[in-house]
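== chain A ==
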Amino acid sequence: MNFDLILENRDFFLRAAGYAVVIFVASTMAAMALSLAFGSLATVRLKLIRMPVRIVIEVFRDIPQVVLLFFIFFGAPAFGLQLGPLQATILCLSLWGGANGAEIVRGGINAVPRHQFESARSLGLGSFSIFVAIILPQALRPVIPAYAGLCNILMHSTSLGALVGVVELLKSGQIVIDRASYYQGGSPGLTVYGFILVVYFIAGLLMNAGIRGLERHLGRSSKR
Partner candidate 1 sequence: MTQNLDTAVIRTIGLEKYYGIHQVLFGVDFSITEGERVVIMGSSGSGKSTFIRCLNGLESTQGGHIQFHGRDIEALAERDWRPLRRRIGMVFQDFALFPHMTVLNNLTFAPVREGLMKKAAAEERALALLERVKLRGKERSFPSQLSGGQQQRVAIVRSMMMSPEVMLFDEPTSALDPETVGEVLAIIQDLTSEGLTSIIVTHETNFARKCANRIVYMDAGKIVEEGSPEKFFTSPDTERARSFIASHN
Partner candidate 2 sequence: MTGIAIDWNYFWSVAPLFLRGLELTLVLCLVCNGISIAVAYVLATILYFRTPVLCQLIRAYVSLIRNTPMLVQLFFFYFGLPEIGVAASPLISGIIVLTVWATAYQTENIRGAIEGLPPRLTEAGRSLGLRPGGLFVFVIAPVATRTVVPAMMNTIISATKNSALLSSIGVMELTYVAMDNIAESYRSMENFLALLICYLTIVMGLSAIVTLLERHLGRGYRR
């Protein structure tokens, strides 16, 4: 084990972690927007809209993330779309997260009792304002834990970027190992990958603590 290697490459790892954070934040935001939009569309009464939306969601959920990533990165040029590794990774995680998030949101909306809609209608509210003001808030609070689980997976999935050449944590580890074995001999894979596992583990703990705090906060404001 050779911990100096980690310290020597501190700045390199930090920059890589920065890329991981960028992928995570960007794709989480985009996924959230997609989840809300598609999750809502998947519950509309009109079958002509609902069915295609549900099929698209299902297809995106059923294919492995890495296949989706390769499709976007290697396949997109065929559609006239040339994406760099970073953009491709963010787009992949956004679409994947959006599809899985949409399924979570759909479940939440469907779990809101029907009479909520009917009683709001009897108050003379329009469909759209009923949906936004009455249904959505009730639908989203119970699905926060499931959504938090999704965010956890998205954080882990930033490592997929390595497979298309984003220098995020995993790729930075690979590079450090290659350099070390070229200049110093040996292969410090255990140390470097072990270090990266620990970084992800700690980041996960921090994020879970944050989510729990958020849940407590929301829980408090709902009870009164």
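Regarding candidate selection, all candidates are chains of the complex that A comes from, given by their letters.
By our rule, a residue touches a chain if its C-beta (ideal position, glycine included) is under 8 Å from a C-beta of that chain, and two chains touch if they have at least 3 such contacts; residues count from 1.
All of these numbers come straight from a predicted model, not from anything done at the bench.
**Student:** Determine, using the touch definition above, which of 1 or 2 touches chain A in the complex.
**Tutor:** None of the others touch chain A; the one that does is 2.
**Student:** Which residues of chain A touch candidate 2 in the complex?
**Tutor:** 59, 62-67, 70-71, 74-75, 77-80, 152, 156-160, 162-163, 169-170, 173-174, 177, 186-194, 196-197, 200-201, 204-205
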